[in-house]
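Excluded from the complex is one protein chain; the other protein chains are retained at their positions.
The first chain written gets the first letter, and so on, giving A and B; residue counts start at 1 in each chain.
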Amino acid sequence: MSTVLTQSINLLAAILLMLAFAMLSQRRVLSLIHLFTLQGATLALSTAIVGVATHQPHLYFSAALTLLLKVILIPLLLHRVIDRLNVRWDVETLINIPTTLLAGIVLVIFSFYLAQPIAQMSLTITRGTLGIALASVLLSFMMMITRSKAVPQVIGFLAMENGLFFAATAATYGMPMVVELGIALDVLVGILILGVFLFHIREQFDSMDIRHLEKLKED
Amino acid sequence: MPLDCILLVVAAWLLIGIFGVLVLHRLRLVARLMFPAGGLAGLLLAAAAAWSLTFPPASVILPIGLPTLPFHFRLDSLAAFFLLILGAVSAGVSFFAAGYFRSGEGTPPGLLCLEYHVFLASMALVLLADDAYGFMVMWETMALSSFFLVIANHRLGEIRRAGYLYLLMAHVGAMAILLCFGVLQANTGDYTFANLRAQHLSPFAASLAFLLATAGFGAKGGLLPLHVWLPEAHPAAPSPASALMSGIMLKTAVYGLLRVTFDFLHTPLWWWGLLLLALGLASALAGVVFAAVQVDMKRLLAYSSIENLGLVFAGTGLAVLFAAYDMRPMAALALTAVLYHVASHACFKSLLFVATGAVLHATRERSLGKLGGLIRYMPWVAWITLLGALTSAGLPPLGGFVSEWLLLQSFLFTPGLPNAFLNMLVPVVAALIALVTALAGYTMVKFFGVIFLGQPREEKLSQAHDAGYWERIGMLWLAAGCLVLGLFPVQVLALLDAVTRPLVGASLATQAGPWLLAPIDPARASYGPVLFLLGVSGCVATTFLLVRWRYHGRLQRVPPWNCGYPWRNARMQDTAEGFGQPIRQIFEPFFRMERDLPDAFDATPHYRVSVSDPLWHWLYLPIARTVERLARLAGQLQQGRIAIYLLYSFLTLIAVLLVVRQ
Partner (left out) sequence: MNTGLLSQLLEVLLALWLAPLLTGWVNQWRAWLQNKSAPSLLQPYRKLHKLFHKEPVLAEHASPFYRMAPYLVFGAMALACAIIPSLSTDLPLSPAADAIALVGLFALARVFLSLAAMDVGTAFGTLGARRDMLIGFLAEPALLMVLFCASLLSQSTSLTTIVDQFAHRQFAIHPSLALAGVAFILVSLAENARIPVDNPATHLELTMVHEALLLEYSGRHLALLEWAASLKLFAYACAGLALFFPWGVADARSPEVLLLALPVLMGKLAVSGALLALLESVSAKMRIFRVPEFLASAFLLAVMGMLINILLGA
């Protein structure tokens, strides 16, 4: 029984990584939000399974929290934002996706290499997935670097938080409840602030391209 | 005994060369007598080398050369294997050359005959040499004789330029090799290979020797970033010479590297393997990507040689990795793959080069954009070349596929390495090798399709004539090599076992019978090329007969349909540039491209694209400029007044005397 659970956690980890790559190469804003929602759902499911496998009831709460926040609330907010900003059908011009993906592979190898000694110290059943969690954090970071529009960057930020959350689950069966609630609140507040921020960018520059922010620099 | 035979063959080659000089301008005599004789000597060499694989190493000391420095020669299985390739491939090329050389092409035929046979003899002696002195003398002879072959058509400026570039790189490489031997002898002053073998170097000295060897032999073998001479020199030489250079001379670099790494340095370090693997893969990828966008058929083949040698070096790197972790059977597998690829590359690349020679003679055209449809005018050349191209593309059941198969197998077994980081790299490396092989297929479809298929792109091509009998014999012999290597890997592996066992101390267990290649265990992996060929040809024959029997064999010849488009001509076919366009677009960061695109309203539109190697601009031109600047500084010493020159000499004399005093 528990081997199947462990294997399904590994499977979900792999799916998480796949989603991180998909986000890296996705051009459409709308699809990005869908991918993000899917990532949240995977995260919630994997947290719940870790909870079942290790009999840690507090993980159920964090799974439920993840589900509420990252699958329902934030995507709803994001949908509202792109509707209001009228960027629902926006397509970003990404240069040379294969190169980005290759760099992604290098990142994955790097983070696997990095996680190997940590994973060997850890005793959790999920220790193998630490490398994957680290890789998804770095990939989301890279996604933020390669984007020039504001909304995809926000999504990259949120995806990075997802990766961190997964890393916490993988390494130590999740953070203490207080910390987790705090982070959840932070993310929620963060997205609200970013939402306001987006509208301001839009008002100021009449575009969502954050390259305009370069003009704010004083010469 | 076999050693005597081989030395005799070398002597025969030298004699043939000298005789060629005596009848300098008698083309028919040189071509019809000298070259076939050289080819027969090559066959003899191959036979003797194959025979010696079963013998223990033999050595002999010949008192030629300097009075106190006799040449040591030694014939062991590694040398024998490379000699076997040398003999067998040079035989085919020599037979081809018998029908190839024409009068009025720069160098007189007798001189070409001398250069050609000295080149062959020096390669044989490089493989036999058993002391650093003899090795370097022969290595330089090999470089010089091939240099003269490259500039055979020395009236063209670009050919002279290619020749000088080649000479320069050859000497940079030779310098590194000389220094490598210097490190290897560890201050004993004894440069015989027996002594080098006996030394146990510190890890630092060993690493230094390895790096020098990689640089020196890499320069000869076209390893990135020392490959720039290769695509210039190989196309410049007459086709048989290009065939020898690409097919055999590049392999002496592999020989040297194997000799130093596995024979002289006893305990390889793992990062050597990683370095070789990385450099080899980079060369392979760069080579194949550049090959795919070339428009000159011989340059295309030259880049493809860089690719293949890159794969060979990558495989060597893997063997070093395994050896460093003391995984002997795995090292034997990787090394077998390397040697197999060396053999099959020697066969198919020399075949393809001589084929371009035949095309060149028939059409006087080297540019792919002006060829096409030659399968109708030169069926012999076309069909034999097809075999070579398919081998080069790594398709079963031919020779190139077996080495690819062995190489991929050795990668699949790598996860046993006790280094987590290396294990992570393995899938990526295997993926790159698969990508390189697939791109080689792309390149070969372009090569064969544009030259031989389609409609002739120029009027004059319909006058093209097929190759003569001598040329056909040479090409058939080389094609037979591709086939034998493809169909009988088990028997070839049995021969290779004698080579790998002394080097890595393990042999492959092949117990699945004579028709099934199963290097580890039949349940893990097996490949039976003969069965495979029978399967395909059985299916083809059955289908053919059934279709004929059940239906009919009628046929109607009409003009091509072409979607009903009436104005079509040969120029509407894809050109070589067009065929390379997807690769140019996908691998854009690899190239340095200069494009002139016409705008839409141009009445006389011109489209021009030139692709060059960015390394040339980033690495070589800056170096050249620095050297030039330094030379100008040194040039300030030149004053033109005798008194000042005498002063220089005087000062030098004083300085030397001071040094001697201490």
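Just so it is clear, a residue touches a chain if its C-beta (ideal position, glycine included) is under 8 Å from a C-beta of that chain, and two chains touch if they have at least 3 such contacts.
Since we're looking at a predicted model, the values are computed, not measured.
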Q | Of B:156, B:540 or B:653, the one touching the omitted chain in the full complex | A | B:540
Q) Which of these, B:557, B:606 or B:632, touches the one chain of the complex that we don't see? A) B:557
Q.
Using the touch definition from the top, which of A:7, A:86, A:120 or A:172 touches the missing chain?
A. A:7
Q: Taking the full complex into account, find the residue in B:144, B:435, B:476 or B:495 that is in contact with the omitted chain.
A: B:435
Q: Pick out which of B:200, B:465 or B:524 touches the chain that's been left out of the picture.
A: B:524
Q: Over the whole complex, note the residues of chain A touching the chain we left out.
A: 3-4, 7-8, 10-11, 13-15, 17-18, 21, 25, 97-98, 101, 104-105, 108-109, 112, 128-129, 131-132
Q: In the full complex, which bits of chain B touch the chain not displayed? Write them out.
A: 372-373, 375-376, 386, 390, 393-396, 401, 404-405, 408-409, 412, 415, 423-424, 426-428, 430-431, 434-435, 437-439, 441-442, 444-446, 448-450, 453-455, 512, 516, 518, 522-529, 531-532, 535-540, 543-544, 547, 550-552, 554-563, 565, 568, 570, 572-574, 578-579, 581-582, 585-586
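In this section, only the chains that are shown with their structure count from here on.
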Q: Under the touch definition given earlier, write down the residues of chain B that touch chain A in their complex.
A: 420-421, 424-425, 428, 586, 588-589
Q.
Give the list of chain A residues in touch with chain B in this complex.
A. 96, 98-99, 105, 109, 112-113, 116
